[in-house]
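Missing here is one protein chain; the remaining ones are kept as they sit in the complex.
Let's turn to chain A:
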């Protein structure tokens, strides 16, 4: 049993806005100032020492100040005193930064595309670029990733193409994530070791423990790969969070849990999500090595994820990283977040604590980035995204019959077979005259011929 990696005891920075300061205020947790007197005795079957005075405690830190937040770069991109910059080459740092820039480029286009009604739904990653790209860069590209839905950046980091993204969001026949069956942003790709996203929150957490156990049993991947599991602080309130951390620590399984604590679960602020010291404080209760990181500091996220990964591989057990950030964007395109938080709070946050700007300043300090590169990169990314978006617009959907495909493997049960035939006969009868179907059929490859036969 080893102690968690050394933590830098730095208070989270206070920003000028009152609301932000309130949001970050951490209540004192220690209830009693009297510390227990340890007698040199133990209960049978326990190494817990015996004490003679009742002492309640309510914090994983002795002074009740809350788990500190690990940070490498300050808000102006300068390395904190005493902090060590994790090893990162110029090439990798630039790739990280370009991926950070790519996220909002894609987000802006797809958000607007949804607003125009061209796709049905979208969710941005605004504000969490450092958390997502920093952790993605620290993982091995073969590590199995189980995400929630705000982790498209991990896929992009691994080479999932813009065309792949567009195909999924538009649900075209090129959609390798799911043949157009799932809502936008529900990506997946076995080639990129990224398990297909599903909407039910937290279900991926115990699944990750199973994935990691399988990795440990596989002679080819044992000691080489972990399962990395992402979830938000809201999802961590689900029973599956408890189950997943419990299983990964007890069985045990090399799983790196990455909690994205962005302050909100749709409209619910984290103050209504939990009373304890965030998600990180729960880790030790499960016997899990835990760290809290400034999620807007990509170097801190990179370093913490690398170290968590090493610990998980070494011990074959779970680790937990809580990345503190702020959800700058709306929850989704179906949400107007100004109904429950002031616009000024969001604007303050964007200005004062911008993860991308912070990293850019550090890169510029090293001479690895410049105004010209910034301009060139942004233009190039925008051009690439627009090209991919325009292309996807013209691609047909799968054949209509895919509605009935892949429910089962092997012989297709009679229900699917008969219902496919029933839809076919209905389409033959009404497909050319019933408005809602007629219009829709035109969007599918072969316009329903796979079911109806040739006209």
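Simple rule for what comes next: a residue touches a chain if its C-beta (ideal position, glycine included) is under 8 Å from a C-beta of that chain, and two chains touch if they have at least 3 such contacts; residues count from 1.
Note that in this section contacts and distances are computed from a predicted model.
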Protein name, per the UniProt record, of whichever chain is missing from view ("Translin-associated protein X", "3-methyl-2-oxobutanoate dehydrogenase (2-methylpropanoyl-transferring)", "Ribonuclease" or "Arginine N-methyltransferase, putative"): "3-methyl-2-oxobutanoate dehydrogenase (2-methylpropanoyl-transferring)"
Which residue of A:188, A:234, A:278 or A:295 touches the chain not shown here: A:188
From A:215, A:259, A:321 or A:400, residue that would touch the chain that is not displayed: A:215
Contacting the left-out chain in the complete assembly, out of A:64, A:153 or A:244: A:244
Where the missing chain touches chain A, by residue: 144, 146, 175-179, 181-182, 186, 188-190, 195-196, 198, 200, 203, 205-215, 217-218, 227, 239-240, 242-244, 246-247, 250-251, 405-411, 413-416
